[in-house]
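Before we start, here is the structure in question, set down as structure tokens.
For this depiction, one protein chain was excluded, whereas all remaining protein chains were kept in their positions.
Moving on to chain A:
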């Protein structure tokens, strides 16, 4: 009994040890690379990693193992800053990769220009998930602040996706009020008065809406919304695409400091480039991301996306401007929650 337990513990230690070695990349024949990603890309990268490993094997004869770590985008960025040895990061926000670049110097400041389309191989947008039959008749952003409507969105402070939600709402309100930012702020303030729960991440918010039955509208990544339909049955929910939304560009970047230390630059670069290949673009579309080059994807997949006017982050002066203005301590989001408003 006792020796059994001891053996078990030793085995565990060995497994943990080998995992550690794997991520440091000591084993030369078997390359392992680590992709640090955010929450809703789980399904996409599961497929993509398998496809890439197969392709790499066919091209070079080498076996590559890809580990993927998922979590809230900001938290993931912090792990990399604190020393998690990511070869590539595929996060929800440019600002998170900027933070890594600034804090560690492991990514050059101009990382965004190194790959096509601002280093975003796929994009997404923010849509509404409503209950079947759309009982509250939600059609567009303006309906969300009507009496008796509850909106579910995660906290922009802790969720990258929620920042896109926030900016999408702002973009609509600004356009609806002839570019008046003051009116937009009023609208967004009203909107958050209709939010009964602030989950810390996108998946948590989806759970609150879907499983707990709370709220009338979930503001969600388009790919998450379709995934919810697929997983939970189209009998219960439907997707409403608003007239205007934001073009969410989740960027990818090579972590130069880490790949050079580990000697994995070649494979990590190929990994990111493969996202732009027809196989990568097909998989992105299959998992409900809008591919950068839709012509490479399966037309059946791209036909699922509804037409929507997409505003880009550039209209907010890019993340370098938007991040501190809206989401920093004391920023506009904090002002919305100042008591007495």
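Structure notes:
Just so it is clear, contacts are C-beta pairs under 8 Å (C-beta built on N, C-alpha and C of every residue); 3 or more make two chains touch, one makes a residue touch a chain; residues count from 1.
By our rule, contacts and distances are computed from a predicted model.
Within the choices "NADH-quinone oxidoreductase 51 kDa subunit F", "Sulfate transport system permease protein CysT", "2Fe-2S ferredoxin" or "Succinate dehydrogenase", the name that UniProt assigns to the complex's undisplayed chain is "Sulfate transport system permease protein CysT".
Note on the undisplayed chain: of the listed residues A:66, A:86, A:99 or A:173, the one touching it is A:99. Among A:196, A:233 or A:263, the one in contact with the hidden chain is A:196. From the options A:40, A:74, A:257 or A:291, the residue with contact to the chain not on display is A:74.
From the set A:214, A:229, A:270 or A:296, the residue in touch with the chain omitted from the display is A:214, counting the whole complex.
If you put the missing chain back, the residues of chain A touching it would be 72, 74-75, 78, 99, 103, 155, 157-158, 195-200, 204, 207, 211-214, 327-329, 334, 337, 339.
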